[in-house]
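Contents: one structure, followed by commentary.
One chain of protein is taken out of this complex; the other chains stay put.
Moving on, here comes chain A:
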Amino acid sequence: MQFIKPGTNIDFMGMRKVGFIFSLILILAGIVSLIIHNGPNYGIDFAGGTLVQVKFPQKVDVSDIRNGLDDIGLNDVSVQGFGDPAANEYLIRTSSDADTLGNQLADTVAKGLKDATSLAPDIRRVEMVGPQVGEDLKKKALLAIFYSLLFITIYISGRFEQKWTIAGITAGALMAAVYFLSVVNLSMPFLIAAALIVSLVLFWYLQLQYAIGAIVALIHDVTITVGIFSLLNLDFSLQIIAALLTIIGYSLNDTIIVFDRIRENIKGNSNNSMVSDLFNRSINETLSRTILTSLTTLVVLLALFLLGGEIIHNFAFAMIIGVVVGTYSSVFIASPIVFMAHRKN
């Protein structure tokens, strides 16, 4: 059984403009949404606040829950169903931290809800994140993504272009710059974005072709995933950061398979006029593996998405988007960019 027949020859290089346009549309839509919403829909991990997950033995009106919370002084509250409606679970969220209720938040909420609904709620989960912790986590999250991208860049430049030193020094300088500027309390998101742009310019100047291709693809994947979360107004939590970092690793895994084949085919062919065909052939030769790996990963992610429970739900969704977009970017973004960079030499 084979999805891709031997000898398949799709002209990916010729189609790269279509791919670029498609990607740009997705990226721009995401960025516009992020700007309109003033960033992703931060969960309490980053925004701070309090979250309580409760389960009732039978169906309850959201308005009753709200009334119960009102009675104990918790206004400014959002209440939403959580997971399967038949499970009678609700997520209560407030932007204030637990100080307003002292140390007895869960007991107070339980009592208030019991008074309002005449049913004894099961307090399944309580999360309270102070504002300072939220800020710390946000900063760490962005730095984690940035460092991950830089370390991967060093590795790719070393392995594929034998430029360990240049890549290492460049990445080190960028890390130092980001560190010192972050101490000066610049806005972290803009700082990271600026650092990434500077990275790309430097890589271009230093002719780290494979690094450019890989980094652009990864930025593309992360941006689209975050953008989709913003468009759908999904909760953005620590787990989503974990998903983004995993997507970075996964997408790169895919990209490297293609790069490795390109490198191998270049060695066997020194005729530069055949570069376009050479890139196309490399992609086609690895297409079967690319599709297969994505399929097996998507299978388990769908199982996780559909069966894994509500808490892990958004994580699985982020991973699914990431795997799909990552697979696409390995073929339509990373290699064409290396091809374009290669052609300029």
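By definition in this document, contacts are C-beta pairs under 8 Å (C-beta built on N, C-alpha and C of every residue); 3 or more make two chains touch, one makes a residue touch a chain; residues count from 1.
In this text, contacts and distances are computed from a predicted model.
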**Prompt:** Which of "Nitrogenase molybdenum-iron protein beta chain", "Protein translocase subunit SecD", "Glutamate synthase [NADPH] small chain" or "Protocatechuate 3,4-dioxygenase subunit alpha" is the UniProt protein name of the chain not shown?
**Reply:** "Protein translocase subunit SecD"
**Message:** For the chain left out of this view, which of A:K55, A:K114 or A:R281 touches it?
**Reply:** A:K55
**Request:** From the listed residues A:V79, A:V129 or A:L202, report the one that touches the chain absent from this view.
**Result:** A:V129
**Complete:** Among the options A:L181, A:I257 or A:V275, the absent chain makes contact with A:I257
**Message:** To test your reading of the contact rule: which positions on chain A touch the chain that is missing from view?
**Reply:** 1-2, 6, 53, 55, 98, 103-107, 122-130, 132-133, 137, 140-141, 143-144, 147-148, 151-152, 155-156, 159, 238-239, 241-242, 245-246, 248-250, 252-254, 256-257, 260-261, 264, 285-286, 288-289, 292-293, 295-304, 307-309, 311-312, 315-316, 319
